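A single protein chain has been omitted; all remaining protein chains appear in their positions.
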């Protein structure tokens, strides 16, 4: 049994709380949020207590693990303190928006050999996990090209975008991790086009809402990531892996299996599941499960701090490509 | 080179004329239609001559084969006379609406050993032909169930329905033939439900527009045919064959491969190809091709007079089931 | 909070126990099974107690509702006694294999105004439920034809088949209920073909494994149910509703969204979810939810005793059609 404390009782924190509560080997014991009523609601629902300070949780011997779902700017601080308090850590992505801070954090906590898992939930999606297995087993031979389509159904709020670190660090970062998850070797080069096409507010903030990123590995495998932030037909999360002896494609998900055939069209299906909470429901459950299993079996977490760091480095390289108009070499060290 | 004369210059006759003209081993030499201007149009388009009487064609030594696309009530007479004139015959379905007349016709012409092919065009559709091959080869083992969906996009005109012999003899007859084409043995029993649901005119005529027919073979293989005459989403022509080791399904066809993904639906494709002329374009070409090939190689035609007769017997049995509320035994002899 | 006792700790009972345990307004308090260790396993997993007799449960004031997942031959007895004990009842289908016993049971308990829901789980499948809504709303106009495909992935054991009451009462009964669920009016006529094609043991038992059933309503709407008991490609559960202004189809479900494209085929997807536990996982959760909601809001249960009775009457009529070679009129009264 792993006893969890939750930092952050917003939308994604509430979902994690539900998953912890439903997990046979997990229990939610404490909740902290700067907005105290939010913490109270979640704690109340699951019979946990509300913590008034971070310390209260870190000093609590009853807490085995912390799930960090608070705002990005608090992650480094919470990871560092939780590592020192010897708590296992499951932290939402990204670790931070700044690589130097990430490196400094790791320099500080590495000697403690902390158990830190970063929340790249998509790795636990049953279809993507199966796809990776197929690629690792070489089911259709070596990988040649990877196409990752990743489109949000709607633009986030201005407030969100103001602190999210830009499209490539906030949204594409998932796709950088997915590319690394599926590739047999690390990307070595990045090229990126990005634009603000959806709403003037995006340009005002110096952000982007539409992007295409190319990656290349040493042996020449190519990746194209494409992002867009107003896919009105629903959350669009597809992968296409072209291999020596064929291709494997992962498709989207819908609320029902219905098709309409009318005078206007045939095979018209539902729009896709709206967004990540619905689309990755199963993935979040399995993410928690994998965390608990690795923790209990004293294995390395399935997504490491270094994975979080490398995804950020790829985002930085993409921004550098955008700025310089060059193909940028990736340096992970 | 096979030199054809065409009886009937209506819609389907014109299509056959085009196919004959485009075929490298066929030539259209004469056209006859009771409506002379119709014959003139077709003849003019393809450099054929207009015949003023049926005799003129039957006595013409330059004519090798006749394609009978005139109204159903003329088929028996034309088949009989063409057989006597030693012309090869490709006759549109059905042979006739009356089994006794069909039997009498055959009794009369059989001694002449005529070359008669009945126009069950669907047998030549590339997908259905491939399906049959798979069943014959036992690709997925023995056949267990067959589902034939066959829905017209629109109700025919009242004038057409008045002479067409009823839904089961006019439309379902194609499906009876398809069942026989795919089954490894003949059907032995028929049960049928039919209704007039689309338009009061259908009930007025004592006809039906919506039907389901079950067939059973000696060894227990089951067939369901379902018909409907106002599939607003286009001509619906599907087959599903359930076998020991899996199922094979034949799907519909569309004018383009486009899919629309919008806020209302995803994967919305075009309505199906509207009707038989478009849907079976390739099948009609191959039907003609198979006729010519069999004729030149002096083989039995790929769809025989007897095939036409048996489809009619199945239609009669379905009507008998409808009338009696019984499962009806089929007697082909 | 509804406190449940469970009768029957077999495969389907264990699944219900899990669902009760996970439901926020339900609790599993007691388990009974003639095989005591089975009861102990389930009770142990969810912190419930093991009952040694049926009485123990029925007399327990702490038990609000009983979930009957024991063998079919115990249903009538348990329903009757639970009704007398004023417990709410959720009973797996079928109520019984014998109509007279069902009628007698109702005659006995009706005066008690019991709350009895029959386990036609498929009504709660999100896609089928949405389909029904569309039909009720007349989204595409009036219904004309209904095709229900319902194929099991494998033949049950001989032992199961010996007591299950035959294909039409055991398997098709779900489809009879689905037809009634979707139709705007009751079926009035039944015609049926059935055979034993898969395994000689089926014929030995006088049972069937392959069937097609036609239903007709008063106004002429037609239904075709097709059943088969060795769909090696997975549990095949589809519905096609043909309406005035188009068709709505409900498709199957798969474990992943992957497609394989190779030299042998394209768009090859996973076999379907293997069987009912996986395929109707969501439906079983919603079934329980609907039971609890109706119970707490003191409404009629969403699937009544009478629904269970009518499905059985349709199965009886189908057997009568099979025996007599006739289209059989359905009498619900």
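Labels for the chains are A, B and C, by order of writing; each one numbers its residues from 1.
In this section, a contact is a pair of C-beta atoms (placed from the backbone, for glycine too) under 8 Å apart; a residue touches a chain by one contact, two chains touch by 3 or more.
The structure presented is a predicted model; accordingly, all values stated were derived computationally and were not measured.
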* What shown chains does the left-out chain touch? -> A, B, C
* **Of A:19, A:172 or A:191, the residue in touch with the unshown chain** => A:191
* For the full complex, which residue in B:44, B:126, B:142 or B:184 touches the chain that was left out? -> B:126
* Asked: Among A:104, A:129, A:155 or A:247, which residue is in contact with the omitted chain in the full complex?
  -> A:247
* Identified contact with the non-displayed chain, of A:211, A:239, A:273 or A:330 -> A:211
* Structure fact -> Out of A:41, A:71, A:134 or A:222, the sole contact with the unshown chain comes from A:222
* **Those residues of subunit A which, in the complete complex, touch the missing chain** => 142, 144-145, 147, 149, 151, 189, 191, 193, 195-197, 210-212, 214, 216, 219-222, 224, 226, 228, 230-233, 242, 244-247, 321, 325-327
* Structure fact -> Hidden partner sits against subunit C at residues 232-234, 252, 254, 260-272
* Structure fact -> Residue positions on subunit B contacting the omitted chain are 22, 126-127, 130-131, 134, 140, 245-253, 255-263
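To be clear about the criterion, only the chains that are shown with their structure count from here on.
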* Structure fact -> Of all chains, the one whose CA centroid lies most distant from that of subunit A is B
* For which chain is the distance between its Cα centroid and the global protein Cα centroid smallest? -> C
* Asked: Which is it for copies subunit A and subunit C: same residues on both faces, with over half shared, or different residues?
  -> same
* Looking across all chain pairs, point out the one with the most C-beta pairs in contact. => B-C
* **Whole-Å separation of chain centres (CA-atom averages), subunit A against subunit B** => 58
* To do: Send over the residues of subunit B in touch with two or more other chains.
  => 232-233
